[in-house]
Structures are given as C-alpha cells and as structure tokens.
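Excluded from the complex is one protein chain; the other protein chains are retained at their positions.
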Amino acid sequence: MTKVAVIAGVGPGISAATARRFAAAGYQVALLARRRDALDPLAAETGGRAYPCDLTSPEDVTKTFAAIRADLGEVEVLVYNAGGGVFADVEHITPDDFEASWRVNAYGALLCSQAVIPAMKAAGNGAIVFIGATASRRGGPRSAAFAAGKAAQRALAESMARSLWPAGIHVALIVVDGVVDLARTRAQRPDKPASFFIKPEGVAETVYQLCQQDRSAWSFEVEARPFGETW
Amino acid sequence: MTKVAVIAGVGPGISAATARRFAAAGYQVALLARRRDALDPLAAETGGRAYPCDLTSPEDVTKTFAAIRADLGEVEVLVYNAGGGVFADVEHITPDDFEASWRVNAYGALLCSQAVIPAMKAAGNGAIVFIGATASRRGGPRSAAFAAGKAAQRALAESMARSLWPAGIHVALIVVDGVVDLARTRAQRPDKPASFFIKPEGVAETVYQLCQQDRSAWSFEVEARPFGETW
Amino acid sequence: MTKVAVIAGVGPGISAATARRFAAAGYQVALLARRRDALDPLAAETGGRAYPCDLTSPEDVTKTFAAIRADLGEVEVLVYNAGGGVFADVEHITPDDFEASWRVNAYGALLCSQAVIPAMKAAGNGAIVFIGATASRRGGPRSAAFAAGKAAQRALAESMARSLWPAGIHVALIVVDGVVDLARTRAQRPDKPASFFIKPEGVAETVYQLCQQDRSAWSFEVEARPFGETW
Partner (left out) sequence: MTKVAVIAGVGPGISAATARRFAAAGYQVALLARRRDALDPLAAETGGRAYPCDLTSPEDVTKTFAAIRADLGEVEVLVYNAGGGVFADVEHITPDDFEASWRVNAYGALLCSQAVIPAMKAAGNGAIVFIGATASRRGGPRSAAFAAGKAAQRALAESMARSLWPAGIHVALIVVDGVVDLARTRAQRPDKPASFFIKPEGVAETVYQLCQQDRSAWSFEVEARPFGETW
C-alpha cells in the first residue's frame, strides 16, 4: 500500500519541489490548490492527483480530504504550504487584508490539520509540516498583515506539536528565511546573484528529512536560509 | 485640555485598574465593552465615559471612536485589553473557536489601532498598549485557539512598533504571565495563596509607567509575572 | 535607616544616571569601579561612597561588599552595569578577548550577586538588575566575544530570577538596544541626530521603576530602545 502525502497550497516553488521529492521517495502525492490548471502539469509529472480546493472553506476541505481518503487511502504526511499576504504597514492595510492573511496562513492550516489528525492518531504515526517564513517569528514594519497570519500559524503549530507528538504525529515548522528562487522572484530582483535565492529543492529536502527523523529526536522548528543571507 | 485614555475591553480586572490609574493621573477615560452594564459603575467611579461597542465590528469601532473624539477629544493612550478564547487542544476546538479568538485578540486590536493612529501621528505623540498573555509567546498544548489569537496580536504589535515608533507613537505589549486576581479566579483556585495571583493594580502601574517612558529609551515587550510563578 | 543601592561598574553613562536616580529617591549609593578617579566626582555629587574594586576578582568583590555592609548596611538594590568587549568576528578575536568579555559581563555579575543574595534572602526583599545589550539576545557577526559574554550574563540572570523571585528578590535584565548618549559616542557618530541616542536618564528611570514594581507583577526582561531605532 502506497503512502500518501498531501501538499496543500501548490504553486511553482517549494510545494512543487516537495511533491517531486515525496513522489521520488515512493509516496502518492495529492496536490491541493484553488485552480486546477495550477495542479494538472505537476500531477502528470509526479504521478500524483490534483484536487482543486479552497483551503479556507471548511466544507471544501472536508470534501476534499474525504475524496483523498477514498481515492488514495489515509494521509501520512501533510505539508501545508498555502500562504501569502500584502506587504504593508499597519496604516496601509485594510481589515480585509489582515483577515485574508490570517485565513490562508492560519485558518486553512487548522482546517487541513483537523482533517488528517484522527487517522494519524489512530495509526500512531504521521507528519504535519507547516511552511513558515521570516514573519513567523518577527513582525517587520511592512508585515502587519502577513506576520500576524504567520505568527498565528506558528502558534497553532507549536500547540499542535505539544499535544500531538505524544500520539506519534510529528508536527513541525520550516522557517523559510529568504527569497525563494522562482521565475517571478528572479524577475523582481534582476540585480541579485543566484546565491541570493533559496532553492525550492533545498527546502523540499529538509521537509522530507524531517519526516524521516527518529521519533526519539524530533525537531519542531527548522530554518531554511541561504548561506549569503544577512540575518 | 484633558488627555484622553481609551480602555478597550473593560472587565473587572486589569482594565478596571488601568482605568483607575489613568483617571488618578488626570486622564479622561473612555471605557469600551460590549455591554453597558459592565461599564457604568466604573465610569461613575472614575469620572469616565462608557461606550458600549463590539470591538470586532469595523462599523461599531469607527462610530465609537468618532464619538470619543467628539465627546472628549483626540486619544492619547489606547490600552487594548479585550481578549479570551477557549482552552483546548487542536482536537477539541472548532474552526469557529479558532476564529473567535483571533477576532477578539487580533482583529479588534487592529480596528482600534487604526482608529487612533492618524491623530497620534499628526500629534507626533501617543501610546498604544496591548495586554497580552503567556500565550503571546508560547503555544501550549491547550491553547490552540487562544495562542494563535495572542500570537497574531503580538506580531501585529511588533510590526506596529517598528513602523510607528519613529512617528512618536509608543506601541508596547504587556505579557501577563499568570492568573489575575479576580473573584472568579479566586473561586476557581481556592487552594492557592494570595501570592499566586497577579494584582490588577500591578499590571496597571506598569501600563502607566510605560506611557511615561522617555522616548529615547522605550520598551516594547514587558512581562507582568507574580514572584512565586514557575516559568 | 537609609536604603543602600550598589552600582557596580561606574562610568559616565547609565551607571551615573542610575546613581543619581537612586540618590534622588533617598538611597545611599555605593559606587564601584576599578579606578577611584572615575568614582570620586559622582560620589561627591550624589552623597554616595566610592569603592575602587576589580569586579572580576573574587577576593576584591568579597572585601568590597564587606566594607559596604560595614559602612552603609545591607544592600537592597544591586545594579550590575560593568560590561564591554571587543567588536570583531570570530576570526579577529583572540581567546583572551573572548575570556575578558565573559569575565566582566558574566563572571563579575555572579560574584557581585553572590555577595548580596544571602542578606536579601534573609530580608525576603531586594532587587538585582543587570544592564544588558542587544547582544544579550543576538550574536551578531562582529560580536563573537561580546555576545557570548552578554548571553552568559542573560542566562545567569534568568536562572537567578527563576530561583530567587520566590524568595522575594527581584532579578531583572535591561536590554539596552542602541547607542547610549555620551560625549564619546557623540564624537564617534557626528552624523547622527540627538534622537539616535539612548539617554542614560531614560534607562535609569526604567531601572528605578523596575525596583518599585509590586511583586505580584514583576518584569524580568525589559528593553530600552530609542524610538527611531530600526530593529
């Protein structure tokens, strides 16, 4: 029986690399994002399955995870990569910006987690990895909305780690501290050398290795930061 | 002209003591909470003014702060004390619990802050103090909802401090790390000595002193913790 | 009977302002530094007493605190302000630089603390305040020696707070996060406006207020940071 890894929040960077990494290790990958056209090529490439889903909708999440269970079996690994938010200070965000950031970074993470915890708990085994950011730890002047969402996600992850580790569920958080190497980010920073960027494959490898750790020596929070970054 | 302090989220403990402390120092206090009957006795006692308000409603907050401005003048100090949330682990909270905690701890804090920032910025002067909790820093096993709300509040506060301090607005966070001394908490912990509890007056004094700090030496995050607490 | 405050590590900035603040509040101040000529003018100004002392020498510290006790009585407040260290990265410090930083920032703090704890414990009352720095929390690239000394001091302070608060001794740490306003630092940064610098009086006021806190709501770690600082 093939093990199942869900990648929630699929785009061109970390999530795609993570899907490839788990597929290469023999996992069946379930790919979740709002739009199907973002999912199909990656599903084809990885032999995975695409599930269009609004991750911030309780009904959608419930329905989607039921479908995954029916199609592929119980989920062993959940990687929550959905995220984002406007970058502006408190004077230049709207309450709706603030809410949108919280909803995708934190509320959706709760919904997906609650969808997989019961079966993981029954199995006494599983991993839930959240993809965080610098803002998970630090509220910068221009991350009034984004940092509040990521901090809520981090607090949820920490609470979950404390309550779920003893049940054999490895909850962890990756703090992506830098700019991920994408066509889009390269275009935005044409002045920067390749060494400035975080390779999605590097983050994906760390996600994968976290899921291989012996349970006597688990990590909760792990940074992924380029060697040339000032921090 | 009397200086105005808004206490948002008025109950019997820290907020009441803070209202008394600022009133004693000559401030005109505006007292905000959902129900008028919670406000009237304190308004009478402090010579303050009661404003029933749903702090999580943008319309209500806008209307209330307009009334304060018309009644009392511009706000110099905002103390955001609204808070709360269920205490349960991720398996025993609902998405609605999670949202309710975020809404009162973080979203309402944003709404009230945005209502006072423009005038404070124009004056080049003001203070915004958030009343946090242990959960502002740490996601405990049973604070899946509460810690996510308080962490979002803390991240917002930090972002605001970084963007607003240079404009002369002192944004700060008090981490209340223990059980506040109230009739209710005494009844819940009849086994505990008086020294176990945090006196609301102690926290209120720290809030007041924060607002007196010279701007060349401001504090952002300050604990209030009873001397006998294990931490 | 006059209360006694010891200022250990006296120079022209925070320590002098702290001595003045406590003297103004009616304390008898004992001023400690290596060279007498650094102490005498301040002793004259504050009505305090000068004790030349190598704070990193167990014998000297023992002898000095015995003299203070004989001259002035038991110590109620100890402010440990001695500090310093070279600013260089790991490749440009010597093991002796590393040791010197640890000795003045951490070892001397232990020696002075151990000299006052027994009497404070017997009295069930007292305060020990360490003057830390940005480097107390963060090892910057050029603070290989300084940060290691300040981090050791912070860890000692935290351990002491946890073991001594229940005995009524308020151990606290001030994180001075910026450049203190001194003739020397002004000369080094002629390009900076007055608002760039931390006023020693601001830090001294925070030290004093910490020592006035109600024990039901003590703070352990408090920043002193200029409002215009980027952090």
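Order as written gives the chain letters A, B and C; numbering starts at 1 within each chain.
To be clear about the criterion, a residue touches a chain if its C-beta (ideal position, glycine included) is under 8 Å from a C-beta of that chain, and two chains touch if they have at least 3 such contacts.
These numbers were taken from a predicted model, which means no experiment stands behind them.
Listed by label, the shown chains that the missing chain touches in the whole complex are A, C. Which of A:20, A:103, A:142 or A:170 touches the hidden chain is settled by the complete complex: it is A:170. Across C:23, C:68 or C:106, the single residue that touches the chain missing here is C:106. Between the chain not shown and the residues C:4, C:131 or C:164, the one that touches is C:164. Residues of chain C in contact with the chain left out of this view: 58, 89-91, 95, 98-99, 102, 106-107, 110-111, 113-114, 117-118, 121, 135, 138-144, 147-164. Against the chain not displayed here, chain A makes contact via residues 162, 165-166, 168, 170, 181, 195, 197-199, 201-203, 205-206, 209, 213-231.
We take it that only the chains that are shown with their structure count from here on.
Common neighbours of chain A and chain B under the contact rule above are absent. When each chain is reduced to the mean of its CA atoms, the one lying nearest the mean of all protein CA atoms is B. Centre-to-centre, using mean CA coordinates, chain B is 31 Å away from chain C.
Chain geometry summary: the mean Cα position of chain A and that of chain C are 45 Å apart.
Within chain A, contacts with two or more other chains are made by no residue at all.
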